[in-house]
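One protein chain is absent from this view; the other protein chains keep their places.
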Amino acid sequence: MAHATDTKSTETTRRDFLMLATGAAGVVGIGGVLIPLISQLAPDAQTIAAGAPMDVDLAPIAEGMAIKLFWRGKLIFVRHRTKKEIDEALAVDIATLRDPQTDQQRTKAGHEPFLVVYGNCTHLGCVPLGNSPGDPKGDFDGWFCPCHGSHYDSSGRIRKGPAPLNLPVPPYAFSTDTKIRIG
Amino acid sequence: MSTISFRLALTGLATGLSLSLSVPSAQAAEGRVIPPQMSWSFSGPFGKFDRAQLQRGFKVVKEVCANCHSMSLLRIRNLAQPGGPEFTPGQVNALAATYTVKDGPNDQGEMFDRPGRAADPFPAPFPNEQAARAANGGALPVDLSVIAKARTYERGFPQFIFDIFTQYQEQGPDYIHALMTGYKDPPPEGTPPLLPGQYFNTYMPGHLIAMPKPISDGQVEYPKGADGKSPVPETVDQYGKDVAAFLVWAAEPHMEARKRTGLQVMVFLLIFGSLLYYTKKKVWARMPDGSAAH
């Protein structure tokens, strides 16, 4: 009897090890299958390649006006601010801000009249109003998002309403006084 | 035994059919000459492209073929991606900038020219099919993007079954190389007189082709080696091989990744399969009531 039990227990161990190894290999296999199934969701090669830097001519934008453009499929506002709007933006005590940033941090030195920001509200992605002369500009001479009532100031900073962050500034640089390269 | 009846049936059929089935079908009647099989660096399970060959092939395509043929599915950036000719990103950007691309409309509603970008497709030599035909005596130069996969010939029975195991699948490049080297001027004896715009090519089905002999020896200069000479001959034969290799890559830019992934998958399946085999044997060694299976 004892002999029989011994045989059985060694056999069980070997069987368990085999099962374990097979199961582990199966998990590896499933993992391998998931790689292509998931990575195909990421942006494809052409989408990535199409996101090359883009040149924008600022000369046609009159003072007090703004334009909308798209880079990598994302909306960007370029605003030629008035003296009043710049002064307002500079005068703010940043300690009072929800997302504290100075106006200098959000513009390029020497090119203060131009503000370049992404054009989607940081709350849930709607497009705030304020680019055209007739638009409501909110309580702070910037933008007003009609979806849930967020107010941005003339530096694109969040001042009132549910949005948590300022309108982000995309990567860009001035190539001449009237030309920027976004990206 | 069932195998015997199976064999009997097979033998009967074989004797009945052997004569007719071994006749190469309509291809011979069409005047089709099977292209010679070349040896390619990218054939077989471990095949890889020869980077230098792809770069030479691209040079010929750019300087000669692209004057008439488009390659619309290829992007300039593809030339830098792994598994291809692998030009450096700098080379590719510089190349892209040499092209002029029509873009627009701008704020005035006008189309404008700008330098090409790596993300652009290869510019087509003609704006549309009608323009291409008008410039080529009514014939349309085909797009070359997937031509290496779009051209083939029947291998016939039983060769096509052997091909599964030998992995021979280079009918396309064999044909492209053969076509580029297959021009005969004057045409061989017995050919009906050629009409204007017709040329004789041994490997074109029917032998009549609308494309004039595209290239001659020494027409494209290859990069020089250390000794000041090109490492490969500057001949039509070599141009044909290089162009064919380039077009295979153009038609299947991820071939290297495919074969590499394939090896990993096959090795894994062998290991997993053997483990399963022994697990299955263990499980079946004993019946639920504890008795031996057989």
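Residue numbering begins at 1 within each chain, and the chains themselves are lettered A and B in the order written.
Everything that follows uses one rule, which is that contacts are C-beta pairs under 8 Å (C-beta built on N, C-alpha and C of every residue); 3 or more make two chains touch, one makes a residue touch a chain.
Assume contacts and distances are computed from a predicted model.
Trainee: Given the choices "Anti-sigma factor antagonist", "Acyl-CoA dehydrogenase", "ATP synthase subunit a" or "Cytochrome b", state the protein name listed in UniProt for the chain not shown.
Mentor: "Cytochrome b"
Trainee: Tell me which residue among B:D163, B:D185 or B:E221 touches the hidden chain in the full complex.
Mentor: Touches the omitted chain: B:D163.
Trainee: Write down which of B:S41, B:N67, B:T100 or B:T152 is the residue touching the left-out chain.
Mentor: B:T152
Trainee: Using the document's definition of touch, tell me which of B:S70, B:N201 or B:T279 contacts the absent chain.
Mentor: B:T279
Trainee: Considering the whole complex, not just the chains shown, which residues of chain B touch the missing one?
Mentor: On the side of chain B, residues 2, 5-6, 8-10, 13, 17, 20-21, 25-26, 30, 45, 73, 78, 145-147, 149-152, 154, 157, 163-164, 167, 169, 171-172, 205, 251-254, 257-259, 261-263, 265-266, 269-270, 272-273, 276-277, 279-280, 283-284, 287-289, 293-294 touch the unshown chain.
Trainee: What is the set of chain A residues that contact the non-displayed chain in the whole complex?
Mentor: On the side of chain A, residues 35-37, 39-42, 44-47 touch the unshown chain.
Here is the rule we use: only the chains that are shown with their structure count from here on.
Trainee: How many angstrom lie between the CA centroids of chain A and chain B, rounded to a whole number?
Mentor: Using C-alpha averages as centres, the distance is 42 Å.
Trainee: Can you tell me which positions in chain A touch chain B when the two form their complex?
Mentor: 14-15, 18-19, 21-22, 25-26, 28-29, 32, 45-46, 49-50, 52, 60
Trainee: Which residues of chain B touch chain A once you look at their complex with the stated criterion?
Mentor: Its residues touching chain A are 75, 77, 81, 107, 117-119, 265, 268, 271-272, 275-276, 278-279, 282.
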